[in-house]
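All protein chains but one are shown at their positions in the complex.
== chain A ==
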Amino acid sequence: MESKATASGSFLENIIGKPVYVKLFSGILYQGKLESIDGFMNVTMSQVSEHYEAEENGTLHKYPSEVFLRGSQVLYISEK
């Protein structure tokens, strides 16, 4: 049980401030700096670029300001 509790918990603590990928269920991939995250997997990111599925498919948008992603739509969060 101990290892389970720390697995997602320590992951969340350690990736704040790092460059990450976040993909939503829609298949849209966001790449940027992780500003904050909570237990619902709500995410705020900065310096965000938006892609469909992978970066190789081109950039859809760039967001100069911070962006909020609702946790219910998040498929994964990955270290870059």
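Note that a contact is a pair of C-beta atoms (placed from the backbone, for glycine too) under 8 Å apart; a residue touches a chain by one contact, two chains touch by 3 or more; residues count from 1.
Just so we're on the same page, contacts and distances are computed from a predicted model.
J.: Can you pick, from "KLLA0E10209p", "Ubiquitin-conjugating enzyme E2 N", "Origin recognition complex subunit 4" or "Exosome complex component RRP43", the UniProt protein name of the chain not displayed?
T.: Of the names offered in "KLLA0E10209p", "Ubiquitin-conjugating enzyme E2 N", "Origin recognition complex subunit 4" or "Exosome complex component RRP43", the absent chain's UniProt record gives "KLLA0E10209p".
J.: Applying the definition given at the start, please give the residues of chain A touching the unseen chain.
T.: Spelled out for chain A, the touching residues are 3-9, 11-12, 15, 21, 25, 41, 53-54, 74-80.
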